[in-house]
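Encoded as structure tokens, the structure appears first; notes follow it.
Only a single protein chain was left out; the remaining protein chains are all shown in position.
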């Protein structure tokens, strides 16, 4: 047990958690809260923890305020806004000693029901709203704004910043502006007048946000698809990938309208299931369009057969896998990195697929664009391995950027002129020695370049063949093509410790934000660590070199079975004894505290140090 | 180039290959030939090499006659029966120097068109048949029997044995008996009179067959399902697994008819696709029947989502994967061992599945039966990983056996009485410490034992839960259950060399027959090898010990990507540097010659020795 | 989230049925659906039907796919085993379960996305095989659980909450079912318990593939003006062809039966469906006419409800398969294993 301390006091460094009921309209209020702090120049990291359900079940929204700019989950809650009676007890129990609890005191709770080591902040939300509004829906909705108002006062936030944001939000619905501002005032004033100085957590204006934007990975990836020239999106709804497709449609409907006809320079189709979605993507890619789908684990499983087809017939395809908790239906609204093995080896027979691992929404945008170049350059499916944490949470990231001189890499596609020039065309001939053949798009030329695409074994001219040697030659070329991929996929991001480090750490994807913080803390505690963030499969040679250069390498993953580690030992011929897997897979985003604790313990950091480091 | 030798001379040790056109009725004649030799007490190994097509394309049938009892493919052809003009040149080219070529000389081929180093045996098959038969279909069909007759004479086989087999074959159609015997005579007499002493390959009666039977793996596995009490088979046709399901139906229709009602004590259903097939299997198993499906690679891909469900909801299922050449449609009528990675980790999220690797039809029977015990004991899918070579070729194996005292292991199923006794039932509670929970069958008890099966995350009482700790506890129990599986699956079969061996060899499945021969040869040439035939995944600890005990271990597989090796390094934490993968994946069954050559070369056996060994 | 167990307060006024069960005994856990969701009314109708039929709850197997609708089997018949499978595959899982034990009642619950989008193939094939089941599609024209996208049963021209207009042709599961050989075909409305309960009762007692397409408004995503699956729209366009009353096997047929306007259909198990003919020209025993009627009236914007078609003596899957009467899951080594001797005979045939 930790000693009971006084009320927590901190400026720009604490965690607020809102416990709500889903369907009650709290989401936008909570987001308003987070964005208001951003407007004050203070970095925040927000995480939405919601049930697989539409209405009436517990949902939480966690806001980490971090003047230092740590964007991973820290772990623990300093200030709980406990508005859900179903989870009230649990929510209270999860507050750090010395923390705060805000609750709706319309029906006051007897003091002995509260933990003695926390500060309780009662606000009669229902009473305030019932007084102010007659309409039951309004009574419900404005409650959320009232508590945001109260928080604004309690944390010493800039009331004008909040109002400004509300004004922006209701720009198109001006009627709603005034009542919202009013509700905000109710809360603000109540707290200012009745709860003055009760809270020692404060937000203070900083200049740490800069040009950064606050955006969800699914949205950023969707923008990447638009900027990268994707014209066909075929998909099937599934949490947590749905908003990727829906955002693509939204952005494309804005940026891709033919100026004359007002018709769409893209095709957006909700398929009947995931098998159809990937079938459409493969058909469209074969026909020369940039096409993609977005899905999650169950969809990846269902698409397996067609992934093998695309691998073997060498058809480009871009697939976003926004990973959630598996196996099976698992935890549809929780995060995990547990589809790596499936995606890497998807489909029967000998197959290997290219995977990209973006660390945040910014990289989702970049890798979305890169995925189309890679898929067309390599003529193969490319998987962008996101997760719910990146995909469905707003993250504070560098602004998205695009170089107008950049040209799409459409890969080796023969034009009518090139065909006319009369080079003999064989669909699967390795002309350039990089194992990537040339392809043609249907309808290009009246008499040159037609071929018959098939998933059955074929020769260099795409003709059916059951000849063993022909088949083997094709399969070996595909292996060589995977070697070519190594040099084209994003290189791992390495960071060396200031001192010489015994240990290396390999990690990827959404783990990065928590890792950055964990490493800073561990380094301070005397444990230097070299870092390598893997950004793609196949692994670049740098990965092997990094592993070779360290006595032991921690591999930090958000799955049970150390899937990246398995890929590394299998594909890079590395002795598994080198690896120390650190696995977090309960469906919540990995925290800096967890990483610190695990690494400290296994690196033999003195117990006390480790304990302390983990705080 | 090898020196040209005289005509090959050998007794009970040569390879005959028949080159035919499919749909021409040659298959049963060729099988008659092989069985006739068996009847003479001489072991044969036969391999059917057929196209993915119904009529008119090349097909081959290879018969290895091996008095020593080697049942793998040897490689090379000593006697070619070249009846397909499309492939004539290639077929001739494939004959060993000094070998023989039998052809239909109705239209004689000028002598200069033949290789000088082979003996040509012309027989005017068409002429003989046109003379004897008026009906075009008969002319075609009896040609096949005529060449069998000729072979009988040329190889000095027992004419009576052949006639006897024909008599057995036409027992139910006596009308066809006489014309077949007559056709046999035509060929026999022609060869006896015109080609006397031209062939120095001979079959001589031996006593090396004993009680053994000549059976296809799909058939033996089907028998295993019947004997093991499988009552539900749901499947979808796909080469090379179709005959497994069809044979199950045939045998069950014979052995599983209710004596009174004459109705079926089994349900055999051709589903609309593989997803439905596995859905039915899971539904039936959940409801307490022993249920299975048989499929091949594309089916496994399609079933992926439901495999994950069965893993996570812990529903038994038996799946026969008769592997063929992948990826995608690949080579549907060729053999491979290339679905291991897919099957082992099938489905999204963290999953692991139990795999069995039978080496021959005999073990297909045993493992089929074992699979049902394991699936019910472990409450999880069990994959019997066969391949086309075992599944669709007749193999000479020990007779199938069944112990009448054997009881089905139905696993932990609570009866009405046990429920009545009032123990609290929780579907996913680890009562016994082996991580295998108890289940109940629907309808068992009016008020005890009902639960809600789901693929979403659940607690020990099968209730929906999004609680991280609850989820983690369940997933960790599944890992422990996989540990329990280790002790239940068939142990690897080990064989130590007489001398101390530097090298170990790991292999599995249909590779065994070729391996047995290869090792005998290599040992003779001075390379002792310890062998371990892996029979299941998860790997038993013996596998790790075996690897540890050797400097280097060859892993011999019939796939491109060393899939078993990847499983071993990933799951057993073994340094991949220990392994020397030997990979054969052109779709033909691996040969002893191939293994010998590869191992010899990589074990540093002197070049000359290696060359010689490979002959 | 922890699970909230339902308080088992036995209301003193609850009447026990023939088996001594009260309605409470047919209930399940507390629903987590949106307040007012049509699906909850269907669950209530199932409870009512099972109660009235005096079914032993544990003789029912509840199967579903994935979706708000597919969650509902957790909310009724708590004493029955349930199976919440994967998206769109309930029909195959149910078929397998039915093969294993022909003696239970199989109640499949699905949504329109589950049945008409991803699951259309399995829907069709289960019906054409005559699986002995009650298949209820809780049809709201949208994917509720993934937040309101159109499903394949959305009508062309229907408007989504965000104003998008649906353009593809709608899949009419009932017309499909008629083509596919289902032998009990009905449509109803979650808001019309009076119609729905007897239809479910009749379906449970029917031998063969019974399908109920129940329009079940999604109050959160598809209950606005412009929707053709809203409460208001359905109430306005509902045109019942008949009113069904279920008469149990041994109950006497009482006198309120007026020939001409009322018709009695005897089911396989001796029970009767008493049909009050609301549309005098409608004959639910004529599949072809029923299909034509549906097409014509639906083209006019009517939503035809009631018992659309019934073939009380149809063959079912087990007839097709020739399965023995004893449930396969109760057979033991004795019936199942041919034994060592028989195997010796088989060996002999392969020498």
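Think of it as A, B and C in the order they're written, each chain with its own count starting at 1.
The rule we apply is simple: contacts are C-beta pairs under 8 Å (C-beta built on N, C-alpha and C of every residue); 3 or more make two chains touch, one makes a residue touch a chain.
This structure is a prediction, so every number in the text was calculated from the model and none was measured.
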>> Among the chains present in the display, which ones are touched by the chain that isn't there?
In response: A, B, C
>> Just to verify: which one of A:114, A:170 or A:451 makes contact with the chain not shown?
In response: A:451
> Of the listed residues C:59, C:128 or C:237, which contacts the missing chain in the full complex?
Replying inline: C:128
> Looking at the whole complex, which of A:181, A:269 or A:520 touches the chain that is not displayed?
Replying inline: A:269
> Touching the missing chain, which residues of chain A?
Replying inline: 38, 211-215, 223, 226-229, 231-232, 234, 251, 255-256, 258, 261, 263-269, 271-273, 275-289, 291, 305-306, 309, 399-404, 407-408, 440-447, 450-456, 459, 463-467
>> Suppose we count only contacts with the excluded chain; which residues of chain B make the list?
In response: 23, 51-58, 86-87, 90, 236-239, 242, 270, 272-274, 298, 328-329
> In the full complex, which residues of chain C touch the absent chain?
Replying inline: 117-121, 124-125, 127-130, 152, 156, 167-172, 175-176, 179-181, 287-288, 291-292, 295-296, 299, 315, 319-320
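In the analysis below, only the chains that are shown with their structure count from here on.
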> Per the centroid of Cα atoms for each chain, what is the distance between chain A and chain C, given in Å?
Replying inline: 40
>> Where in chain A do residues touch two or more of the other chains?
In response: 51-52, 298, 328-329
> Do you know which chain C residues sit against two or more other chains?
Replying inline: 1-2, 84, 86
